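The other protein chains are all here in position, but one chain of the complex has been omitted.
Right after this comes subunit A.
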Amino acid sequence: MPPDHDLDDYVDPYEHGHRHGGPLRVGLGGPVGSGKTALAAALCRTLGTEYDLAVVTNDIYTTEDADFLRRNAILPDDRIEAVQTGCCPHTAIRDDITANLDAVELLEARHPGLELVFVESGGDNLTASFSYGLVDVQVFVVDVAGGDKVPRKGGPGVTASDLLVVNKTDLAPLVGADLDVMRRDSATVRGEKPTLLISLREDPAATEVAEWVRAQVRARRLQQA
């Protein structure tokens, strides 16, 4: 860089945090089969009467999750957008978020009063994370059946997500997973960031996660006020 250049010339004024107005965008990521879609459906059922909301799905087979949401979340078709990720679910939420931004903006244009948008990634691995150019906050969903070592293994999703959800606690005795170990390891790698151990089978309303989402909506409103 030439010495007479002001560093500010290189800073983009539209960086993360500068998007004003519009709905809270919540990313839901995590490995295949951990319960991302089930969680999205639960949150839509629980929060659908409180907020004007919509969902973007990134399933590898594009309509699979959208169909599941239609059946289970009582969400009308015009509130669900499915995007194709070119065999790279990870790229579509972090490195090139174009298709997801298109989908979010389409939903925002279609529903001007939108307050909440969930962007559900296609199932990926522990290194997956959302770009903050796409979402405001992100939830990473793992499950007990994947082994109680998962939180210790870390990765950006486990360590840096705004909320870590450990799903399927009801399976712990069946798969020999120690929930205390998972809780302790999560706290160690995540510091102050919250972790919730849940069972969507036992609590189909995802009560605790929904409460966390409500707090995020409130926080964003305060920030924007």
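Keep in mind that, in the parts below, a contact is a pair of C-beta atoms (placed from the backbone, for glycine too) under 8 Å apart; a residue touches a chain by one contact, two chains touch by 3 or more; residues count from 1.
We adopt the following convention: contacts and distances are computed from a predicted model.
Participant: Which of the following is the UniProt-recorded protein name of the chain this complex doesn't show: "Urease accessory protein UreF", "NADH-quinone oxidoreductase subunit K", "Spermidine/putrescine transport system permease protein" or "Sarcosine oxidase subunit gamma"?
Facilitator: "Urease accessory protein UreF"
Participant: One chain is left out of this view; which of A:A92, A:L163 or A:L197 touches it in the full complex?
Facilitator: A:A92
Participant: Mind listing the subunit A residues that contact the chain we can't see here?
Facilitator: Where subunit A meets the chain not shown: residues 12, 14, 60-63, 83-88, 91-92, 95-99, 101-102.
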